[in-house]
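All protein chains but one are shown at their positions in the complex.
The first chain written gets the first letter, and so on, giving A, B, C and D; residue counts start at 1 in each chain.
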Amino acid sequence: MRELIYLTVLLPLVGFLINGIFGSKIKNEKIIGLIGSGVIGISFLIALGAFFETLGLPVDQRQKIVTLFSWMSVGNLDVSFAYQVDQLSLVMALIVTGVGFLIHVYSIGYMHGDKSFWRFFAYLNLFIFAMMNLILADNFVLLFLGWEGVGLCSYLLIGFWYDRKFEKSTTSDAAKKAFIVNRIGDFGFLLGMFLIYMTFGSLNFNEVFSRAVTFNVSTATFGFIALFLFIGATGKSAQIPLFVWLPDAMAGPTPVSALIHAATMVTAGVYMVARTSIIFASAPDILMVVAIIGALTAFFAATIGIVQNDIKKVLAYSTVSQLGYMFLAMGVGAFSAGIFHVMTHAFFKALLFLGAGSVIHAMHHEQDIQKYGGLKKYMPRTYLTFLIAALAISGIPPLSGFFSKDEILWYSYANGNLFFWILGAGTAMMTAFYMFRLYILTFEGTPRFGHDKHPHESPAVMTIPLIVLAVLAAIGGFIGIPEIFSGEHGNQFHNFLAPLFKDADRKLATYNMHSHFEEILLMVLSVVFAVSAILFARYVYLKKPSIAVNTAKKFKGLYNLLWNKYFVDEAYDAAVVNPILQTSRSFLWKIADNKIIDGVVNGSAKIIDVVSINIRKLQTGVAQFYALVMVLGIVAAFFWIILSL
Amino acid sequence: LEVILFFVFGIVAAITAVIMITRSNAVIAALYLVLNLASLAGLYLTLNAQFIAVTQVIVYAGAIMVLFLFVLMLLRPENEQKFLQANPKTKIFAMFVAFVVFAQLVYVIFFARPSQNISKDLAKSVEAGTIEAIGRELFTNYIVPFEAAGFLLLAATIGALVLAKKKFD
Amino acid sequence: MNITIEYYLILSAFMFFVGVAGVLTRRNAIIVFMSIELMLNSANLTLVAFSSYLGNSIGQLFVFFVMTVAAAEAAVGLAIIIAIFRNKLTVNIDEINILKW
Amino acid sequence: MFNNAQEFFNVLPIIIIGAGIVVSLLIEMYSKKSEILLPWFSVFMFLAAGLHSLYYVGDVSIVLQNMLATGGNVNVFHAIFTIGAAVVTLLSIDYIKKYGAYFGEYYIILQTSVLGMMLMAAAKDLFVIFLGLEIMSVSFYILAGMNRKKLTANEASLKYFLLGAFATGFIVYGIALIYGSAHTTSIDFITSHFPELTKNLLFIAGILLFLIGFSFKIAAFPFHMWVPDVYEGSPTTVAALFSTGGKAAAFSAIIATLFALFNGPNGNLFTPYLAVISVLSMFYGSIVAIAQDNIKRMLAYSSISHAGYLAIGLAAGNHDAVAGVIFYLAAYTFMNLGAFGIVSLLEGKNETNLSINSYAGLGNRKPLLSAMLAIIMFSLAGLPPFAGFFGKYYIFIAAIKSNLTWLAILGVLSSAISVYFYLRIVVLMYFKSSENEFEMESSRNSMLAIIFSVLVVILLGVFPGTLIDLITKFV
Partner (left out) sequence: MEQNSLLTYLILIPLIGSFLVLFIRKEQANLIRYTAFAISTIAFLVSLVIYFQFDSANSDFQFINKIEWIKGLNIHYHVGVDGMSLLLVLLTTFLTPLTLISSWSSIQEKVKEFTFFFLMLEVGMLGVFISLDLFLFYIFWEAMLIPMYFIIGIWGGKERVYAAIKFFIYTMFGSLLMLVAIVWLAVYAIGPLGYFTTNLIELYTIAPQIPMYIQIWMFLAFAFSFAIKVPLFPLHTWLPDAHVQAPTAGSVILAGVLLKMGTYGLLRFNLPLFPEASIAAAPYISVLAVIGIIYGALVAMVQTDIKKLVAYSSVSHLGFVVLGIFAMTQESIQGAVIQMINHGLSTGALFLLVGVIYERTHTREISDYGGIAKIVPFFAFALMFASLSSVGLPGLNGFVGEFLILLGSFQSPILNSWWFTVFAASGVIFAAVYLLWMYQRVVFGKVTNPKLDGLKDMNAREIFVLAPIFILIVWIGIYPGTFLKISDRSTAKVVKQMYNPIKVSPVELGLNQSKK
């Protein structure tokens, strides 16, 4: 199975080609859906097989590289289409294909009746293809191919309904924004690659990482590399300052938000940092930066999430904030914890989005939670799965969210400091709050929607994935039980990934032992926070809705600030976008190009014209004048002769 | 004697020349030109160039100038106003320029001092000026120019014919 | 004193100058043409002077040809002047300037 | 006199023309249908002379008591003159009919002028140069004024005559000074003794005056003033002759006389003078041409600037320069013949259709003609793969070889300017639509002539090698 790993990449491509080329011919949605999700399913099985095969192998043989063919080989640059199987890539592959498969299935129902159904599945398959490239690549360039590929797919899928309005602007605006912001990140990533190549003379992971250990490279260089890479990561994973695109990305169909903007693509940044852990580990300052950015993003995104009313917006900001968590983990050197959270988050966030999707589906694309309410009795399955997911993300034991989140919190305290922990815990609290605000406004209470709407449970093809995900979200955490509970055989997930991070860990070497007591204490604390937050939310939005309104009134300024997402978009427009546009249009083009440069060109022609029009007057037509000129010439010539002797 | 002759003829030539270009009446100017040419012939004689002197009188002072006078009579152009009356500025400037040329020539002549390497040898110069010498040269070495001159005159005749013919055929 | 060649040269230079001046100043085409003849004559004087001082007859031969040329030019030139006079009834060259610029 | 038959054979071209003139006279006098006979006779004669001189370019000799040289450059020049003249004759046949008047003399004078040119090119003695020059000039004066009814023609001939005679005065004076300092008029002597002669200021002054006189003939600034008026005034075909044969002859005379300039010590004595006039002419010509709208006048200014380029060659003064100048002259001759030929063809009765605006949209109405005119314009502008380009190239080689790179650079700059007005014609012909659809009477003879010269232009551009070898072999 392991050597067949490239099939997990190629199959989605095949699916894409089939659906893309013949899709418009095939009228039958069933077939299209079958092809679309089938290929993903198969890839998942292959990945699964590879995974178990890997488990069977001793640790030192677990890495394997499958090379297809050489891509670019110039000078001493040699990059190939080569895929590597190792613990990390397998975990990611499982997440992507698994969750991806479920979402494909879900989409069959969700996109039912859309006029370009085939296009949707083609794009989704293409996305999976790119994503697999990203995570299975054995070198930076191939990773970058996936990196940009997923960006493209997200562009295509956000703009899928290219003729629809979205908020103030259009879906295509959102799409463009996403792509361009990603590009800014990629710009950093590119520079990172160049610097790596310059430093290590290669772009293959193994060579680079081994040389990163053996070569003696200045911390500054490592710092730069790490910084550049991290810029890339912030773009892809929507961290400060490049997080602005993700909320707008909700313009796309909900399954897309679930797959791309929650479960998989946005975690690519995290994956990349984990993959290059050694480099980051060699640049502690940058690592600290990562941690800070992560923590801040987590916190602020959460604050914004509290006040949003669009169901998908809330989830979007929660995603940003969860991603912040993961980067916090990375920042404090808890790489495996981060990956662990990537996994659990993939489960419950995908679940949340799909649930939201099924709600939106039921409510005829009404997304304002203020217009929901009491859906519990209309759509029980959705309700139940959504509740599980909400509990999971709020970190209620023993759901998966609890383990991953708590591990991060713990490390942020253990390897980081209290400040991180406080931010993290606060975020956790807020998360619990707005999640349940969302949950309650949607499912509990009395219906607030008009009688024209007749909500109904979604078809099985949509609910089954929900249930599967719900199970995963519920029990998925058990593979990563912290050792204080699991005892001697430690944290499974940890041990599985450990070999990949050992170099990094050695570099960091921060296992200053804290007592179990602290760990347990913090754990209890966070749980208490979460529970209290949930209860508070329940109290506010179920018992006394007035409070919410009043507080909103009382802190009008703060409310507006949050409601408008700290005016970040507006700030960017004012500070960056418009100035560039203005200078380009009114100076560079209209002045510099048309006036100055062309002015010189045409001006010289003009001058010659004028000169000639005036000189021709010399030709007066009087013979004597001509003679005079001649004689003058002679005089001059003679003077020259006389003087030259 | 030679000295006197030179000065007499020379001064006459110079003066007549000046008068020639300053007379407003064309006919008078022409007549002065004739005089000037004649005096040149005299100078040629002092230089022992008999043949040239004679031809000068016959061809130039005779033929050519007669032609001029004919034309003048024929066209009878109105007199110009007095020299230096019409737009004097340009004329003075022109005079000045021409004078500069003169000055330069003089400078050249004095700078070069041809007399240093040219000393007059009476016998030879007399010999050179004789009709025999010239004739011999003309019909032996200089036959080609001579023929050419013939064609030149032919062309001129035809041309004059074409240009001055009264009516076109 | 004896007359060195410079005297002749100066004289001819002077006549040359006068001729040039005439060409530059006179309006009447015929007089202009006469001035040109004057220039030619000055050149002739130079030639003859040289030839007699050098004692070879080439110069005088040349003068002979110059005269021929002068004759030819006279014929043609006067013909031209006549032709133009027929059309324009003037021989003032500063009025003959329809061709310019 | 001739020492042997070979000598006679060598100067045959000149003799052919000379005899031809007499014969044509007889034809003109006695033949009833001389109107048809005469032009074709002269074409035939010209071609005969031209081909003879091309074919026997090899036998170099000096004949007739060191008066005439034959072979080598001389023959090349002879070929240029005669073939050019043949083309002009062909063009004239129908052209002069437009003016209702037919003069058989026209062709005879044409022949005499060619004779003059040939003498100038072949001259080995200042006498011959002088007489050749005069024969040519006198014939030109006549040709310019040939069309007597036209005031413009009269004026042109008068101006040409007065200024030409004026220049002659200087030349004669210059020759006098040369003779005075060199004690002879034999060019060989002058050439061989050039170095010590140049110690004598009198000699230098003479040469300078001589050069100035010829600068007038080649229409170099500031002695160019007559050119535009004369070209505009005189009949187009005649202008063609002036701008090609006349120029070429003057250059041939300079090359023949001042061969010393091109080899031997302090040959570059006059380089500054030549360089200056070349630069001035190039720029004056190409700049002023831009403002013209009479095509003949424009071509006149262009010929001034071309005189400038040629003068670069003279200034460079080395073997390549001679070859370059000759090649350039050959190329230029046929370019201008073509250009003027087309102009003469399009020109209507009493000088209509001479404004370049009347060429608008010609490309649609007369595809072949405009194509050829376009080619000529590109060639004049010095674009490969046409003859004009190669001429420039060759001359620049010469200039750079004698360290006159700056001159070459100025040269290309001015030709860049000149592109502007040459292209104007092309633009009008192809990119603009015509406002007045004038009719032109077609003429097979003229077409033949034009096509011939265009072909030559192209051939010289693509395969300059043959001519180059011809020239370089004897320099």
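Keep in mind that, in the parts below, contacts are C-beta pairs under 8 Å (C-beta built on N, C-alpha and C of every residue); 3 or more make two chains touch, one makes a residue touch a chain.
Everything numeric in this text was worked out from a predicted model, so none of it was measured.
Asks: Please work out which displayed chains the absent chain touches and list them by label.
Replies: The omitted chain makes contact with A, D across the full complex.
Asks: If I consider the whole complex, including the chain that's not displayed, which of A:59, A:601 or A:636 touches that chain?
Replies: Of the listed residues, the one touching the omitted chain is A:601.
Asks: Please pick, from A:191, A:296 or A:471, the residue that touches the omitted chain in the full complex.
Replies: Counting the whole complex, the residue in contact with the absent chain is A:191.
Asks: Hey, which of D:107, D:396 or D:452 is the one touching the hidden chain?
Replies: The missing chain is touched by D:396.
Asks: Which of these, D:47, D:151 or D:413, touches the one chain of the complex that we don't see?
Replies: In the full complex, the listed residue that touches the missing chain is D:413.
Asks: Out of D:49, D:323, D:425 or D:450, which is the one that touches the chain we can't see?
Replies: D:323
Asks: Residue-wise, where is chain D in contact with the chain that is not depicted?
Replies: Interface residues of chain D facing the absent chain: 323, 378, 383-385, 389, 393-394, 396-397, 400-401, 403, 405, 408-409, 412-413, 415-416, 419-420, 423, 427, 430-432, 463-465, 468-469, 471-472.
Asks: Over the whole complex, note the residues of chain A touching the chain we left out.
Replies: For chain A, the residues touching the absent chain are 24, 69-75, 77, 81, 141, 144-145, 147-149, 152, 155, 159, 162-163, 170, 172-173, 175-176, 179-180, 183-184, 186-187, 190-191, 193-195, 197-198, 580-581, 583-585, 588-589, 592-593, 597-598, 601.
Just so it is clear, only the chains that are shown with their structure count from here on.
Asks: Quick one: chain B and chain C, Cα centre-to-centre, how many Å?
Replies: Chain centres of chain B and chain C, defined by C-alpha means, are spaced 6 Å apart.
Asks: I'd like to verify one number: the distance from the centre of chain A to the centre of chain B, where each centre is the average of its C-alpha atoms, in whole angstrom.
Replies: It comes to 104 Å between the two C-alpha centres.
Asks: So what's the Cα centroid distance for chain B and chain D, whole Å?
Replies: Using C-alpha averages as centres, the distance is 31 Å.
Asks: Scan chain D for residues touching two or more other chains and write them down.
Replies: 127, 130-131, 134, 138, 141-142, 145, 148-149, 157-159, 162, 166, 170, 180, 201, 205, 228-229 - these are the residues of chain D that touch more than one other chain.
Asks: Among the residues of chain B, which are close enough to touch at least two other chains?
Replies: 94, 97-98, 101, 105, 108-109, 111, 114, 118, 142, 145, 149, 152, 155-156, 159, 161-163
Asks: Taking touching chains as linked, do they make an open path (line), a single closed cycle (ring), a hub with spokes (star), an all-linked set (complete), or other?
Replies: Contact pattern: complete, every chain touching every other.
Asks: In the complex formed with chain C, which residues of chain A make contact?
Replies: Result: residues 616-617, 619-624, 627-628, 631 of chain A touch chain C.
Asks: For the complex, give me every residue of chain C touching chain A.
Replies: Going by the criterion above, the answer is residues 20, 23-25, 27, 32, 93-94, 96-101.
Asks: In the complex of these two chains, what residues of chain D are touching chain B?
Replies: Per the touch definition, chain D meets chain B at residues 1, 18, 21, 64-65, 67-68, 101, 103, 105, 108-109, 112-113, 115, 119, 125, 127-128, 130-132, 134-135, 138-139, 141-142, 145-146, 148-149, 157, 180-181, 200-202, 205.
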